[in-house]
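For reference, the structure is listed below as structure tokens.
Right after this comes chain A.
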Amino acid sequence: MTPGVAKRGTTLAAIAAICATLVAATYQLTAARIAANEQAWLENSLKPALGDVDYEGSITAAKLVLEPPHGLPGNDVAIIYRAYSGGVPVAALFAVTARGGYAGPIRILVGIEADGAITGVRILEHRETPGLGDGIEESRSDWVHQFYGRSLGDPPVTGWNLEADGGDFDQLTGATVTPRAVIKAIRETLIYFDTNREEIFDMPATAESL
Partner candidate 1 sequence: MTSGHFIDRLQTGLWRENPGLVQLLGLCPLLAVTSTFINGFGLGVATLGVLTCSSVLVSATRRWILAEIRVPIYVLIIASLVTCTELIFKAWFPALDRSLGIFIPLIVTNCAIVARAELFASRNGVAASFFDGLGMGTGFALLLMAIGLFRELIGKGSLFADFHLLFGGEALAGLVIVDGGWLLAVLPPGAFFSLALAVALKNYLDGKRGAARRT
Partner candidate 2 sequence: MATPAATFDLGTLHGGLRLAAHKSSSTGLPIQSPPLPPQLVLPIDQHVGDPAEPLVGIGERVLRGQLLAESSGTLGAPVHASSSGKVVAIEPWPVAGRHGEPAPCIVIECDGDDRAVESWEEPIPYVELPADTVLQKILQGGIVGLGGAVYPTAQKLMQAVSCNLDHLILNGAECEPYISCDDMLMRERAQDIVSGVQILLHALQLDGACIVVESDKPEAIRQLAVAMTGAADDRLTLRQIPTIYPSGGEDQLVQLVTGREVPSGGLPTDIGCLVQNVGTAAAIHDWLQNGEPLISRITTITGNGIATPMNIRARIGTPISELAKFAGGYTGNARHLVTGGPMTGKSVSTDRVPLVKATNCILVMSELPATGPELPCIRCGECATVCPVQLLPQQIFWYACADDEQQLRAHGLTDCIECGCCDLVCPSHIPLTYDFRMAKARIRELADEKARAQRARRRFEARNERLQRDQREREAELARQKDQARKAGPDAIAEIMKRKQRDDGD
């Protein structure tokens, strides 16, 4: 080993060490805040779908992760968050995937009260045409509001369709494909909830693999 190489190696190592220290220090400084932010963000993003349901504790704690096949819409992981009040189940949140949109899967969040009425619907992720299919987002139009408080039976299962398909629900102006996919996913979620109500609330939370 020549002195030149040794010198280069030492310089590099020294600078790497300084940089690592810098990053480590920053991490120490921010880690707690970041974790809190993440938690808050998740809670905040789930909350709107729960409407004004009162519950105790953290909703993210009692999480069910279902691997396909699970009977819920979509053929990827479905997540169910459960809300309890005094040990009594009050509502469940379903993060499921709607198929049949224009541009790939649409990840939606459906909140259902214990009695089967919808507390809220939110779109988590989608790639629908901007200005057209993205009206399903709550921030763009109040299209999702029409589902609030409705349940399987109000309307009956055949009514859970677009008006254009003989159902009870409006389409989005200029777009039918995206709303149709979303309604279908909501309908299937409602049916799943209806048939599996007990199991959903009784199952132990899935262990965090983090």
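Basis for inclusion: all candidates are chains of the complex that A comes from, given by their letters.
Going forward, contacts are C-beta pairs under 8 Å (C-beta built on N, C-alpha and C of every residue); 3 or more make two chains touch, one makes a residue touch a chain; residues count from 1.
Computed from a predicted structure; not experimentally measured.
Novice: Spot the contact partner of chain A in this complex among 1 or 2.
Specialist: Candidate touching the shown chain: 1.
Novice: For the complex, give me every residue of chain A touching candidate 1.
Specialist: Going by the criterion above, the answer is residues 7-8, 11-12, 15-16, 19-20, 22-23, 26-27, 29-30, 33-34, 37-38, 40-41, 130-131.
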